[in-house]
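Pasting a structure here, questions to come.
Of the protein chains in this complex, all but one are displayed in their positions.
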Amino acid sequence: MPLDRKHLIGKEAMLLLLHNENQLPEELRKLGWKFCKGKVGSMDGQKVVAAVETAAKNQGIVKTGLYRETHALYHAIIEAVSGVTRGSNQIGTLLRTVGLQFSIVRGNPYQNKEEGEWIAVALYGTIGAPVKGLEHEAIGLGINHI
Amino acid sequence: MPLDRKHLIGKEAMLLLLHNENQLPEELRKLGWKFCKGKVGSMDGQKVVAAVETAAKNQGIVKTGLYRETHALYHAIIEAVSGVTRGSNQIGTLLRTVGLQFSIVRGNPYQNKEEGEWIAVALYGTIGAPVKGLEHEAIGLGINHI
Amino acid sequence: MPLDRKHLIGKEAMLLLLHNENQLPEELRKLGWKFCKGKVGSMDGQKVVAAVETAAKNQGIVKTGLYRETHALYHAIIEAVSGVTRGSNQIGTLLRTVGLQFSIVRGNPYQNKEEGEWIAVALYGTIGAPVKGLEHEAIGLGINHI
Amino acid sequence: MPLDRKHLIGKEAMLLLLHNENQLPEELRKLGWKFCKGKVGSMDGQKVVAAVETAAKNQGIVKTGLYRETHALYHAIIEAVSGVTRGSNQIGTLLRTVGLQFSIVRGNPYQNKEEGEWIAVALYGTIGAPVKGLEHEAIGLGINHI
Amino acid sequence: MPLDRKHLIGKEAMLLLLHNENQLPEELRKLGWKFCKGKVGSMDGQKVVAAVETAAKNQGIVKTGLYRETHALYHAIIEAVSGVTRGSNQIGTLLRTVGLQFSIVRGNPYQNKEEGEWIAVALYGTIGAPVKGLEHEAIGLGINHI
Partner (left out) sequence: MPLDRKHLIGKEAMLLLLHNENQLPEELRKLGWKFCKGKVGSMDGQKVVAAVETAAKNQGIVKTGLYRETHALYHAIIEAVSGVTRGSNQIGTLLRTVGLQFSIVRGNPYQNKEEGEWIAVALYGTIGAPVKGLEHEAIGLGINHI
């Protein structure tokens, strides 16, 4: 069974950033979907990964001691980073800096309940030279089953 | 000088897809920004590239005979594809199929007029197995000076 | 809690190939671990992916209609392929051919029961020119939560 | 002429790790095959490369001052690392840590004596978050003529 | 309209390095083509990028405050680096060091004047172990519209 067009987890994650929203649509809240948001600016790729991971754990989106959940989250983050870096996953090592907002959403985007929970990590912000203004926008989205 | 927060070309390109809009905000239209939209579903990476290129040329977003513009567009497309494929730029060769909407926006997102025109290519849709329903969302954004 | 050193799913998957075994150790069978094996030779990357996916579905390692399981399997396959191709995920497009055995193992390799089930895809065989004998060995392993 | 099925250098290198063996089969020792083993745990990709290179030189698997041999070894190491990292060759920059055993085997795996010596580098261990237990297994194998 | 066979910007950039020349052919100087050269040796990828960027700005090849030009230059540099590293864009993180000369050329290589200005970044030197002599040559070329 396909994706439910009203429960598009990637779209919801991205709109939280593009609209600067601080809550999910009511329907999704009723279904028990969770989310959190944050910001990170760095030339250091591992700081970007750590910022998203830490937020997800502190806000209760994933269970801290369960590797299964950390693993799902980690791969979603790396996929989102690959959108921002357009494939290289490298930031400081190529003399770039990023200023990003991130959102993490957890819920079931499918019509079939058995599909269980999925996690989406969205990134939106800028990437560029480590000089104010020498930058353009970048976007990334990673989605994984959890 | 930095990006103009009301002229975020990547955000506008993405919102055209996420909101299923068929026009740019009035302020951007007044500034002469151009855009077009389209759809493509394929297991064949080169068909995705061709669909976006053809739309951009047919809708007058880039000049057909000028390599300079084709070159700028091409790299923006490839960057957007790398977001959708999360780095590999491979679709059918890895047994995946995509169903994507695309938007292309042309304008100057910077406060400084000398920054001239830039082009954004946004992709939003699904990627997955070549079987209906075995898919999740994917997003890509490429931005280039033109 | 860490990996259980007697339940190393990647090691078990690889040994099924390297020892040409047709069953898992008794302890793992008692725990309900499942596995299957197969062969594929091709210059076509998608045939390699398809062969592993089809075997996993036909042998009941993953549920056919559940995208969640297909998704977990797919990423494990692609990771295994990246070991064989050493990063490029390209076979025929770079004029290479592979002759591979594969194994797929499903079980919980962690001491903590809450970690649930994981899937390992192992590949072992040869990669080289499309000429008999112009080839060397290659190995790949992908592991994912399922 | 093809690979000799009793002289599979990649398989031997991998079994040294998976069986925790400390010698090669007698037949291979008689043929003058050489090997060494070691361990490395790090978030720093260059430390992994250095650990394998240093062991190979200290144990006399490759000649220290000959670039030809260092070059063959280096590429075998990088190929093995790409299996462990599943293509990215990045460890710490993506907030991952590895705990690996490695083996290096040198000999001629082909029936034809003119094929001369080849080198195999095998890696087996875990990759994951820099937290004990948040990790899964990973494998890599690189093979080169020397 | 095609490339002008007497105005091949990539070839000119490469010959400045291979012939150790310190000027462009007279015809190109008359057309207003600009160039600069420099050297950089490092294990640190971002230092390579920075050395080329700084030279281009200090020598007036690109305008310092204009992101459009920095953006064009940056992507040309990264493309050249990918030739030197043969795809990984990684240097020190994989325990390699480079000793490179670089040249940057700006001009219009096309018969059609509307194609405007393009920029070529050429790299030539050595890559290898961080030990004198354990190295071989490497070349990279990136070209972009500016």
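Of note:
Per-chain numbering from 1; labels A, B, C, D and E assigned in written order.
We adopt the following convention: a residue touches a chain if its C-beta (ideal position, glycine included) is under 8 Å from a C-beta of that chain, and two chains touch if they have at least 3 such contacts.
Quantities reported herein were computed from a predicted structural model and do not represent experimental measurements.
Checked against the full complex, the candidates C:70, C:88 or C:103 give a single residue touching the omitted chain, namely C:88. Listed by residue number, the positions of chain E touching the unshown chain are 1-3, 8-11, 14-15, 18, 79, 82-83, 86-89, 109-110, 118, 120, 122, 124, 126, 132-133, 135-143.
Within the complete assembly, residues 88, 90, 92-95, 128-129, 133-136 of chain C touch the chain that is not shown. Residues touching the missing chain, restricted to chain D, are 1, 65-68, 71-72, 75, 110, 112, 114-116, 118, 144-145 (touch as defined at the top).
Following the convention adopted for this analysis, only the chains that are shown with their structure count from here on.
For A-C, the matching interface among the pairs A-B, D-E or B-E, defined by over half of the contact pairs being the same residue numbers, is B-E. We define each chain's centre as the mean of its Cα atoms; on that basis chain B and chain E are separated by 28 Å.
Within chain D, the positions touching two or more other chains are listed as 88-90, 93, 133, 135-136.
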